[in-house]
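Data first, discussion second: the structure below is written as structure tokens.
All protein chains of the complex are present and in place, except for one that has been dropped.
Take a look at subunit A:
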Amino acid sequence: MIPTGLTSPVIARTAPADAARAVREPALICAVSQFLFEEAALLDEWRLDAWLSLFHPDAVYLVPTPEDLGGDPATTLHLVHDTVPTLAGRVERLKSKHAHAESPRSRTRRHIGNVRVWQRLDGLDVRSVFQVVRVRGGVVDRYAGVYEHTLVPRSGTEPDWLIMRRRAVLDHSIESAGGQLSVLL
């Protein structure tokens, strides 16, 4: 097959742009990594209400289009721009048997690595590399990219953080991975 897609020459840097301080404490990095793994398990196991409960009420969930990685969802076409109410609507839809593109459901496995953490005044910035393997109808698709999480602390209950911003930045177009994006990335 002749490749028809062209790739933007821009390689985005994943570290937060502002003056956040890199976290070096292994215990904190380990706890944050564990948070990401638990989150991934909730998605992979389709425990979507529990996943939704990890979000702060003012949170956003973003998936930019692959060639506009720095884009603002207010000015640039995105694949996904959800606030918590619209994300709840997306989850509600996915739970329905009438979400035909996910009925029967995909199986996904998220591999998360290269976890890096920065301290902010009000929480943590986290970057990790993901590969999501998706299996449906005997077809195996792979999504690859970077997760950006902004976590804010909460006290008293597990887990220790809520997600304030979650952005899944793909390195490739959807055209080459399953054609569409009916799963939560």
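In this section, a contact is a pair of C-beta atoms (placed from the backbone, for glycine too) under 8 Å apart; a residue touches a chain by one contact, two chains touch by 3 or more; residues count from 1.
In this text, contacts and distances are computed from a predicted model.
A.B. asks: Among "Aromatic-ring-hydroxylating dioxygenase subunit alpha", "ATP-binding cassette, subfamily B", "Cation:proton antiporter" or "Iron ABC transporter permease", find the name that the UniProt record gives to the complex chain excluded from display.
C.D. replies: The missing chain's protein name, per its UniProt entry, is "Aromatic-ring-hydroxylating dioxygenase subunit alpha".
A.B. asks: In the whole complex, not just what's shown, which of A:32, A:48, A:63 or A:117 touches the removed chain?
C.D. replies: A:63
A.B. asks: In the full complex, which bits of subunit A touch the chain not displayed? Write them out.
C.D. replies: Those residues of subunit A that touch the unshown chain are 4-9, 63-68, 71, 73-81, 85-86, 89-90, 92-93, 96, 98-102, 173-175, 179-182.
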